[in-house]
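A single protein chain has been omitted from the complex, and every remaining protein chain is retained in its original position.
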Amino acid sequence: AQDLAAYCVMLGDDALVLSQRLTEWVTGAPELEDEVALANIALDLLGQARLLLARAGQSDGSDRSEDDLAYWRDDRQFRNVRLVECPNGDFAETIARLLVFSTWRLAVLSRLTDSVDPVLAAIAAKGVKELTYHREYAAKWAVRLGDGTAYSAERMQAGLDAVWPLVAELFTTHEVESRLARVDVTVESSAVRDEFDTVLAQVLPAGDLSTPDRPALGAVAGLAGRDGVHTEHLGFLLAEMQTLARAHPDAVW
Amino acid sequence: AQDLAAYCVMLGDDALVLSQRLTEWVTGAPELEDEVALANIALDLLGQARLLLARAGQSDGSDRSEDDLAYWRDDRQFRNVRLVECPNGDFAETIARLLVFSTWRLAVLSRLTDSVDPVLAAIAAKGVKELTYHREYAAKWAVRLGDGTAYSAERMQAGLDAVWPLVAELFTTHEVESRLARVDVTVESSAVRDEFDTVLAQVLPAGDLSTPDRPALGAVAGLAGRDGVHTEHLGFLLAEMQTLARAHPDAVW
Amino acid sequence: MTQQLTDTPTDQQLEDHFEGRVANDQRIEPRDWMPDGYRKTLVRQISQHAHSEIIGMQPEGNWLTRAPSLRRKAILLAKVQDEAGHGLYLYSAAETLGADREDLTTKLISSRQKYSSIFNYPTLNFADIGVIGWLVDGAAICNQVPLCRSSYGPYARAMVRVCKEESFHQRQGYELLMTMMRGTAAQQEMVQEATNRWWWPSLMMFGPPDGDSPNTQQSMAWRIKRHTNDELRQKFVDMTVPQAEALGVTLPDPELVWNSESERHDFGTPDWDEFKNVLKGNGPCNAERVERRRRAHEDGQWVRDAAAAHAVKQAARQQTEALA
Partner (left out) sequence: MTQQLTDTPTDQQLEDHFEGRVANDQRIEPRDWMPDGYRKTLVRQISQHAHSEIIGMQPEGNWLTRAPSLRRKAILLAKVQDEAGHGLYLYSAAETLGADREDLTTKLISSRQKYSSIFNYPTLNFADIGVIGWLVDGAAICNQVPLCRSSYGPYARAMVRVCKEESFHQRQGYELLMTMMRGTAAQQEMVQEATNRWWWPSLMMFGPPDGDSPNTQQSMAWRIKRHTNDELRQKFVDMTVPQAEALGVTLPDPELVWNSESERHDFGTPDWDEFKNVLKGNGPCNAERVERRRRAHEDGQWVRDAAAAHAVKQAARQQTEALA
């Protein structure tokens, strides 16, 4: 149950933090249609985060609510991958991250629909539909930018290059995952790498983009996001996100 | 004593908030010499803020420390002018704000050296030396940029234009000031407008810059920074500034 | 019922026909003949309305990253997204009149077209989100419900959808305030403080007093406006007072009192000088609101260019394939 909770926190934090980043695009997107689309994706991920954090609070016996977990943990206790916490960069980098993230997460969640944990399976089934749209949106833009103007092609490739060092972390299986995989609650992250590579091998060439050849971003003595060792960015993101909730610890909203 | 405390908070918050903004330049300045200079100015203002907030906490009988006041008030309780809380903008806008602010503050503090409150007079005496340097630094850069390249001249004028709507608020005498002026603790802000205009009338032409013709930024039903009604920026600045202190209310650092 | 016009009709005939339809509360549709003044007035009104939805996202968007619970964050995000959607319908409605969205955006970001002045005030605490729903959306609904019967078809239909969603937003805003008023003293204070700041600007949303609103008559004749500013303002006050009582907040107007004779509330005069000053561009947030929209538009230029270039390439490739 502790493992299940820890795993829900990982997937929940990924969604929560990326949702927060996407939210920063609101009132700043290149076109109103993208304003709507990015807000919609942020809303879907926020919904996933709420379900996953609530599930975590139930299954670890702590009875913590989604808000307890979202607003009252420090960055050291967040378990998201570092990919989602980095600043947005420009539109191309945002798209590159979304493409990479949604391709990976869709692969994971589609396996989770068969989880022996019925709640996780149900959350995954809902998420699969949403992520299919997110991946499609990101892939379309990646192709458009890659096959657009010379400038946009350069930006799109630079965006992919910028996020690529953080991709390896997505496929690094954490021991919690390994244990849960053995009891059919989930699969190991490393198991979905093939699917990820296959999808990108379709999308990138369609936009005349190449798979970046970038080494993985180093960890700190082997520890990274899933262990609560993050980049310098997460603390700032959380300071902003949690400021009001923490200023009024007794309030109900 | 309440008035004196309120006035110290006004001047203290001005210094604290501008110091925080200038600090954001560290590791981002155009030249190492400016890195040093801006850090130095931020440090001077931080020093002024500490003395003024400490004085406020003593004189209102609340016995609050400088940190109590800096870290545990919400934006509604901050009393700085709106000028200091706005984002830095580019280097020219930062210089424009510093020029305007230091010219105004030097004029005020040089009057305050004659305050009947000996603590305030002493703080002012120290501040006068510092602000003389700040004003000189800002004036030099304003002239350099104004008389530099075509591009820099345009940026410098744009910087002045951008900060100008916030200048009027500096000279709007608050009722606290009026009451304190009557008992020779301070002077009314409006009384230093002439000095301010005289100084700028020397600096701006030297850089081929014109005094902006911009109306004052509107208040909210007559209320502005000195009444605790700020821009949308202050909340974000404080969220970041206060995050760690508030996460550990019982800690000593 | 459309009259068959075999010969080319004279302008007078067209105008008479148009006036007749409007007077009979029939809808004017994009392909119908309409007077230039009607078209211009509508384009201006619809695009100002669209701009207001888009700029209106900013004061609320300001709290998206800081919403104090995940549920409130989701509600707010959905609301702001709806506003982008409203902007989209309304720009589409303006396009049916021959306007061009890119051109309208250019007018907005160069301050040649206006948006509702209310969005030039800052949102300073989270109760502002509730008060915007309650008062600002409330006032917008008072203004807009009659527009669901606007003589121009596409506008009227857009308004039906917009009003439906806005009523929902208004209820959500009011519910947030109710929750906060049942909460801590600090939360109650926030609600009162936000109400104090937004009350007068909300009253100003109905525009200047009737005596100072020269275009009202023509707009009413054309049935693109159905009540005068003062009528709508009165209706709003009468509607809002009991809501404020139910919430437990005080409206910041010492002259506000029930007049049992006229069976309505008397109330004080908004600060019309402040209104004019904000309208002139000197409100607390005018410059920032327009600047943010301008920056988003300019920063997004290369993205829109890329999409256009890609579309051209795609079309060319499809043609080549079709020929092959």
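Going in written order, the chains are labelled A, B and C, and every chain counts its residues from 1.
The working rule: a residue touches a chain if its C-beta (ideal position, glycine included) is under 8 Å from a C-beta of that chain, and two chains touch if they have at least 3 such contacts.
Please read these numbers as outputs of a predicted model, since none were measured by experiment.
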| item | value |
| --- | --- |
| Partners of the unshown chain among those that are drawn | A, B |
| Residue of B:91, B:137 or B:196 in touch with the missing chain, whole complex considered | B:91 |
| Touch with the omitted chain, as defined above, among B:56, B:86, B:107 or B:143 | B:143 |
| Given B:58, B:132, B:152 or B:173, the one touching the chain that is not displayed | B:152 |
| Of B:23, B:132, B:172 or B:190, the one touching the omitted chain in the full complex | B:23 |
| Touching residues on chain B - with respect to the absent chain | 16, 20, 23-24, 26-36, 39-40, 42-43, 46-47, 49-50, 53, 66-67, 70-71, 90-91, 143-145, 147-149, 151-152, 155, 240-241, 243-245, 248, 250-253 |
| Residues of chain A (touch criterion as defined above) contacting the omitted chain | 75-76, 165, 215-221, 229-232, 235, 239 |
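The criterion applied here is as follows: only the chains that are shown with their structure count from here on.
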| item | value |
| --- | --- |
| Pairwise touch network: line, ring, star, complete, or other | complete |
| Cα-centroid distance, chain A relative to chain B, in whole angstrom | 41 |
| Between chain B and chain C, centroid-to-centroid distance (C-alpha), Å | 38 |
| Chain B residues counted as touching two or more neighbouring chains | 235, 239 |
| Contacts with 2+ other chains: residues of chain C | 66 |
